[in-house]
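Here's a slice of the assembly, chains where they normally sit.
The chains carry the letters A and B, assigned in the order they are written, with residues numbered from 1 in each.
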């Protein structure tokens, strides 16, 4: 069993609580704890933005109010996920040490304001953070309520100040050793951009260099590297007092690609993230749910164990164009979906709604009315009750997967800068989602891992538009197939190496031509609305956006293009290699194609249910330490759905027995165990 | 009778005249006056941008050319609205005193150029303006031609220079007294933004603070405050020589919300404004006309007396995407519409078309051809003749109204920054227009006033989306209803107080729950194209954008939602309170709904005509000092319309008798008096 917070090994229910905004309202604070208990809340994140209250002047600390809050929470049986306050700093800190503020791409320094915008290199900032973190750690680590550290908040962004630029140069010196090597890897002789001294290297900027892709890519890598470095310093500070208390940092999911979360994850004890899907958007909840499940799966895959849902909204956000209410039942279903895909918590932003400024209209467990007599409060309470019911069985259970999709943030960084063949949109995430749907719709657990991951443990590996191949990756792919694995790649995969230099040559091992059985002669780009087609398995599918013209060597052709001058040339190929098979889809094919195609070529994979699953229903499986399968069945449609079970189960949410089938109302769900 | 310019108490016809551009063309200047007389022009605005001609070097004045022009105009019987030239400054002034140029949001100082872009705090600028204003006042106040002062031009914009920032801090110190109070009202403990010294306060900027809504709001208030302060200094300068000459400053109508015109109005003798409706736009002239009538009504309501139409175009603008000609008859109708809603003038930008630079394609009474043989010149001449016919009866007459719509610029400022619930658009002006249509279409005069206005004088007060309630406003509303008034509010009203802090609690007096009979539990937001519905008075109406879920306390439910999970819950409510009634419409309802609904619930209000008025026709009423009603009937359609009159009238425009009805051709109008 994977225990996240040993001091309180249970599913967490709670969220961000900001009493520092309400110190002048003692009645509010009193009432809040009463209402939290009523809502079955057992854990709150405290102090995320409280630095100006904790250290109102440089070196003068005021922990009294926090002592009091934590004690009162503890008395009420509510645990604390205590934050380091580095996400936003007090005015005095920026006034006295302007270097803590970021320098922007245009070379100007930001003024004080906002949040998440400190220089991550500044020694002064690191020192000031170390001091307050250490003070907090020494004061609160041994408090029985404090079960986890919440390091900073939603790390993101970058800084171009002189210290960061110098650190970037050091990072590059370490990586490349010589300018000769850097000039080659960055292809910098192009346009006479040859670097002749390290001091010439500046971060990419619209005011200067925008054309050197290797620089773009290494800058993104440096940003992750420096963020990790900053985060590690914070972790060291809080661990100095009590190394056993786990640390987390709240991520922003798969679709935030400013940082390589796989790298951040290595430095953390626990993965947690803030999930804000746009429920009830016109595309339909089943689409939203699938895309969000994918993000949950990635978060789980980072460490291969349960994660925490650290933030989600009890009802609406405040920052969308349209901030819709979660309709009745949606909140419960969204929480269950997180748990189904690996979460061991349901935590919210925010417990109490802010009264003024930017987040005053973000919903909360306790709204401006201060009452429990709201629909949102009642639905949160029901979730709290549900978690208490689930915790004994689900908490710490695992999510076994036999298939993996490779999602490589570093490939996305390179792809985003790749000028040509389709600057109007390469739609990398779409490419992943179109493959992922097969697994989601068929109740097959799948991991979402990066190129450095150990792929030998899977039977099937899918590479959707995997443009950049990091050093050693193609060798691991070759081994995987040779040893019997099934590989599926899609258009625009394997184009460049680690540093964004194109692979040279026709059919080479470097680009895995031996395994795949073809080389790419040219790649066509289609306008939005334009389509080629292919017939596969008796059905015609539209092919869009990018079409590779392949030159087969050893591969078999499974389907061909239906039009254009490359009509009749291969659109889908198969190649036996060693004991395994390698497939390639040479154009952007729709989800419906992958539903059929992956079904045809995938090896036997464990399914949560062996029956047909209606569209819009997601089935996934968590496995207890004792081997018990917990089958989550979730209906994301508004209409009742009946799911055949092929056996007898008990729904541990409702307690009802389900003989051969389970019927779920719109937005309904069940967690089944074999009877 | 309200006399605007005692020296010449007649309707003004004329406009901006810029002889300083033509000093090298004596024939042009000569011809201009001949043509002005021919066009029945009796007043021109002079010197608005003439500073570089009046003071070519610092302290060296050249008034000779202006003396000459004014004398020649006076000899021709043309009066002068003399401008202070502060709207644009000479190069030498900016060269020597760069502080007169504005500092932008990014912290950089503007270079010389453009107009309307001086620092309104700079002591040097104020002093230089005082000197030229005083020179002008001393030289021309006693000239018989000079009837009014035109202070600067179209005040707008802001400055972030050190002097302005310091003045902002002083403004705040005066308002809040202490940082503790400021931190509370701005909810600044949020995100550790606590201010610990006044020097930390900076204007909102994308480079620094964007998240503190109270700061945003107070900055807008400061901009109005400082603009008024600058304007008052100019007024003092021109009044020093002859305090009896009235002052005006040309506003830009209701839809310019950079300044609170209600505050500017207090410092002026006369309200005037520049009206540039987009006639012949695809939406139809009747829509354009209604929206422009609303703006006229607001301008009139600022001081509750006639205003001046200070600028409009004789035919086309030059700054729109599409600069359409005014079709035949449109110019006359547009002028009549202004007069119908309270204008006592028809003045143009511009008398003579500029030859070069930015405004060379803006139309003018006299075009580049320099001839009177143009359609535009002829239509302007007809308007001049019409004004001579009307002036004896209409000039100085009033516009009595028994109903008011509250338009609060300060609420709009707060609404524009309110993050959530619908950042894609809250459409405040639409909300007002949908209510205003009832009055416009039914010939009922209505005032457009702000929250500080005395509402006790009305029978009906409408609050469209009145988000922010300034101190004391809810008490005045309570008194109003208690004493028998009828109140109608619409969705998202009464959310925050004076400084943008949300009202707390369920059903509280602060948010007028006693008067309204409900509290709001949650507010849903709809996508563009998405709609709920309600059935009211037997008709179904679409409800869009925002839907409040109400918790009724004492109110009666007049209509309910037709779909979504809040189907059946109240969409329209009524509550008796004291002797009055309070109504609420909980979602964005269409114009057609308000046409029916306000008709149902409004008390008896005086109508210009008691008959049905065809769509596209506006009827409004001005009342002479002797109690005579002048009924303006205007047809904004292209097709002939017949309006039943319920009595016998004379059309003072055409002189014809109208017995029981009047027939108006497309674009036609009549001004009726009872026979």
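The rule we apply is simple: a residue touches a chain if its C-beta (ideal position, glycine included) is under 8 Å from a C-beta of that chain, and two chains touch if they have at least 3 such contacts.
Predicted, not measured: the structure shown is a model, and the values here were computed from it.
> Since every chain is the same sequence and 2 are placed, give me the total copy number for this complex.
Whole-complex copy count for this file comes out at 3.
The rule is short, and it goes like this: only the chains that are shown with their structure count from here on.
> Can you check how far apart subunit A and subunit B are, centre to centre, with Cα atoms defining each centre and the answer in Å?
Spacing between the chain centres: roughly 50 Å.
> Mind listing the subunit A positions that touch subunit B in their complex?
Touching subunit B from subunit A are residues 18, 20-21, 23-24, 49-53, 56-57, 85, 88-92, 95, 108, 110-115, 281-282, 315-325, 327-328, 353-363, 367-371, 373-376.
> Quick one: which bits of subunit B touch subunit A in the complex? Just the residue numbers, please.
106-107, 184-197, 200, 202, 205, 207-214, 418-424, 499-506, 519, 521-527, 530, 549, 564-565
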